[in-house]
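Just one protein chain is left out here, and the rest sit where they should.
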Amino acid sequence: MSEGRYNTSELLICTASRLMPDKTTVFVGTGIPMLAGSLAQKMHAPDLVAIFEFGGTGAILEELPIAVGGQRTFHRAVSASGLLEIIETAQRGFVDYGFLGGAQIDPYGNLNSTVIGDHAKPKARLPGSGGGNDVGSHCWRTIAIMRHDTRRFVEQVDFITTPGYLTGPGAREAAGLPVDTGPYRVVTTLAVLGYEEESKRMMLLETQPGVSVDEVVENTGFELVIPDDVGENPPPSDEELRILRDEVDRNRLYI
Amino acid sequence: MSEGRYNTSELLICTASRLMPDKTTVFVGTGIPMLAGSLAQKMHAPDLVAIFEFGGTGAILEELPIAVGGQRTFHRAVSASGLLEIIETAQRGFVDYGFLGGAQIDPYGNLNSTVIGDHAKPKARLPGSGGGNDVGSHCWRTIAIMRHDTRRFVEQVDFITTPGYLTGPGAREAAGLPVDTGPYRVVTTLAVLGYEEESKRMMLLETQPGVSVDEVVENTGFELVIPDDVGENPPPSDEELRILRDEVDRNRLYI
Amino acid sequence: MNILDAGQGDLIQPADLDAFRKHNREKPKAMIDKRMTEAEAVNRFVFDGAYIGTELYGTVRCPMSLVNEVIRQGKTDLRMAGQGVLETDVLLAAHLVKELDLTYIGLEVYGISHPFRREMENGRIEKCVEWSNAALAWRFKATAMGVPFLPMRSMLGTDTFKYSAAKVVTDPYGGGRVAIVPALILDVGLIHVHRADMYGNAQIDGISGFCAEMARASRRLIISTEKIVPSEEIRAKPDRTIIPYYLVDAVVEAPFGSHPGEMYYTYARDEDQIKEWVEASKTEQGSQAYLNKYVYSLEDHAAYLDFIGQERLEKLEGMIAGRDR
Partner (left out) sequence: MNILDAGQGDLIQPADLDAFRKHNREKPKAMIDKRMTEAEAVNRFVFDGAYIGTELYGTVRCPMSLVNEVIRQGKTDLRMAGQGVLETDVLLAAHLVKELDLTYIGLEVYGISHPFRREMENGRIEKCVEWSNAALAWRFKATAMGVPFLPMRSMLGTDTFKYSAAKVVTDPYGGGRVAIVPALILDVGLIHVHRADMYGNAQIDGISGFCAEMARASRRLIISTEKIVPSEEIRAKPDRTIIPYYLVDAVVEAPFGSHPGEMYYTYARDEDQIKEWVEASKTEQGSQAYLNKYVYSLEDHAAYLDFIGQERLEKLEGMIAGRDR
C-alpha cells in the first residue's frame, strides 16, 4: 500500500465506487456506499441512480448524506417515497446493485450482522438485519464491503442474516429467492473478490495495491478459489482522492 | 304521495339522507347517495365524513359531485388518497355506512348488478361489481337504494354481485366476511325496510308517505317479514326540499 | 393454508414474476428522452392481442387521446382490465376487445354501457372474468410488490367470486377463511397525468385512484400528460412523483388529453359531448357515427382539439381554473 497517500477507508470507497456503473440503479446504505456513490456520480457515473431505503430515489449527491433517511438522500431526487415502495421496487427487479456489510461472511457470501455465538445466549449481539436481508434477497447483484481477516471471513457464519448463495449452486432458487440474483463482489481492505460460476464459492479476483495473494489467503478463514491470474486493483487515483477529499467528504465526516 | 310536492328521486334522497347520522363515516357512491350526503351535511349532519372510492375523504360537499372521482369529492377534504387506501380503510373497520344499488335484491339483501340471465349467455349484461362488492363486504352497515317492484325484489337474484346475508344467519361469517357486518336498510320508492334479527330476512319498517302495506307486499317478489306496527316515513319536509333544490342540486342535474 | 375454494373464471393473463423481474432489469435506468406522439407510442407498444389497462376514475383523468389513437390504428383482439367509462366504452364500440377482467363498465349516472352490453350479448367478448374494484387493484398491487398474490376479504361468498379466478385459503396464522387474488401484469398501461418530465417522472395532484399500482404492474407504460415540464420542477417536489421515470416507456404531451372527460384542478368535463356519446352509443350505427366524427376522421389529438375548438376548451378550463389549489 502506498503508505500515507490514502487510508483504508479511502481505498474501500474508491474501489466500491468503481463497481457502480453509470446508468444503473444502486441501493445505497449508510457509510462507505454513500461516499462511493457520491464519488461515482462525480467521476464516471453522472447518471448513477442512488436508491435509499427510506424513500429517496435518484438524488443528486451534492452533499454527503449522513443518515439513510436524511434530507440529502432525496436532495433534488426524482422521487421521495417510503420504505416499502423502495423494497418492492427491488422485489420486482428494478435495482441492479446493492451494497452490504456484516460482521462475518462465508465462502458463499452469506452475511451475518445479527449475532456472534448462539442466538439465545449471544457472545455479542449485533444490530440485526435492517434492510440487509431485503437487499440481499432482491437486488440483482450484491457487493459486500468488509475488513479482511479470519474473524470476519469464516467457513460458517454464526447466523445467516442476509442470503448469499446459501449452501451453493441452486440453493437460492430452491429457497424461493428470485432467480439470477446473488452475491457479485466482495470489496475488502486486502482484495476484490468474486464468485466462481460453477461452485458459487468466493474467488479472488484482484489484490489491493501492495498486497500479496498469500496475504489474502492467510487472512481468509476458508479456502478461496484462486485463479491462475490474479490482477491488482489500481490504487486510488489522484483525481479520485481529490474529489473524495475536496468534494465528497469535504467536512471529513468519514475519511 | 303528496302529488306534485316532490318527485320520486327527491323522496329517495331525503329518506337516504336521514339514514346518515352525524359524526359517522359514509361510503358515498354516484348519484342519490351523493345528493343524500350533501343534504345530510346541510341538514342534521355537518360532521358527516363522506368517503369516496377513488380517494376523497372528509370533503365539504358544497358543490355536488357528478363523478365519483371528480374534484368535488375531495374539495377541502382532509385527505386525497387512492382506491386501495379507501377500501383498505373499510376493510379494517373504519367505515360505518355504505350505500349500494342494484338491479335485483333478494330477501337476504344480496344484490345483483352483474347480469340478468345466465353469466355466459346474458339476457342483459349489467355493469358489474365495481366497488359494490367491496362496500358490501367491509362497511359495518350497508343501505340499498332501489326502485320497488317485483322485477327488482326477487326470491333469488340471478347473480350475487354484492353480499347481503347470503343464505341467512351466520353465512357471512362462515364465508370469511368480517363479523357483525351486513345489510341494514333498504330505501325504496315504496318503503323503508330492515332485516329481522334472527332470520336475517328483509322486514318492512316504514311505508313511504301514502303507500299501504299491501302495496309494498304486492310489489315485492318474496315474502316480507311484516311486523305488527309498521310506521310511515315522514314525507320530505319543506326545509329538506328547499335545501335540496336551492343548494344541493341547484343546477338540477339529478332532481 | 389449504385451498378451500376456487373461482371458475379463467386466469386470462397468468403472471410470471421472474420473467417480469428480468424485463424490468432490462428497462433503461438512464434518463432518456421518451417524448413521442400518440401515434408513435401506440404503434411501438400496443400490439394486436395485447393485454392493456387504462387508469382513471369514471370520466376523470381518462387517457382519451391515447385510446383514440388505439382505435385509429385498429389494434385488435385486445384483452383488458376493465374499470372504465368513456375510454373502455369507445374501445368496445370499435369492436377491439376480446377478453375482459371486469369490475365495472358503465356510465355512472347515465346508466349502463350499451357497447359493453352489445359486445357481451353478441358474444364478441369471448371471456369475461368478474372482480371487484379493489380486487383488481390488489391484483395490480401484488405485481407492484413483486409477489404472486395478495389476500383480501372482498368477494367472499358471492358469484363475483365464483366467476373470478380468485381462491379461498385457510389463513395460516388465525385459521380463518381468506380470499386471495393473483398478480396481474399488463402488457401495456395507459395513464394520463397532470405533469411529467421528458424522462417520464410523472406527478398527479389530488386523488390518485389506482395509478401507483397499475403503473408498477405494466410491462410497457405510456404516459400522456397535460404538459411536459422541466425535470427541475419534478425534482423540486419529489414527494409528488407517483410514477418514477424508469417505469415509463413513452411520454406523450396531450393537453386536454382526458376530454370529454375531466382533469381536476385543470378543466371540467364536457357534459354536452358526454351526453352526445350516451345517446350515440345506444345503437351500433350511432356509435360508428360518433367514432367517425371524433376519432377516425381526425388524424391526431391536435386535429381533435382543433375540431373541438379553443373557445369550448377554454370554457371547460374556466369552469374549474384555480379552484382549490
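Some observations on this one:
Think of it as A, B and C in the order they're written, each chain with its own count starting at 1.
Heads up, the rule we're going with is that a residue touches a chain if its C-beta (ideal position, glycine included) is under 8 Å from a C-beta of that chain, and two chains touch if they have at least 3 such contacts.
These numbers were taken from a predicted model, which means no experiment stands behind them.
Among A:Leu19, A:Ala50, A:Ala80 or A:Met203, the one in contact with the hidden chain is A:Ala80. Only one of C:Gly9, C:Gly53 or C:Pro238 touches the chain withheld from this view, namely C:Pro238. Contact between subunit A and the unshown chain involves residues 30-31, 52-56, 66-71, 73-76, 80-84, 87-88, 91, 110, 114, 119, 122, 124-134, 137-138, 159-163, 166, 171-172, 174-178, 254.
As for the chain not pictured, it touches subunit C at residues 1-3, 11, 14-17, 145-153, 167, 169, 171-174, 176, 178, 180, 182-183, 205-208, 236, 238-240, 324-325.
Contacts to the hidden chain, counted on subunit B, fall at residues 22-25, 47, 49, 56-58, 60, 74, 76-81, 84, 88-94, 96, 138, 140, 178-180.
Here, only the chains that are shown with their structure count from here on.
Steps from subunit A to subunit B, minimised over paths through touching chains, total 2.
The interface with the greater number of C-beta contacts, when A-C is set against B-C, is B-C. One simple way to say how far apart two chains are is to compare their mean CA positions; for subunit A and subunit B this gives 57 Å. Remark: subunit A and subunit C have CA centroids separated by 40 Å (rounded to whole angstrom). Of all residues in subunit A, none touches two or more other chains.
Residue positions of subunit C in touch with at least two other chains are not found.
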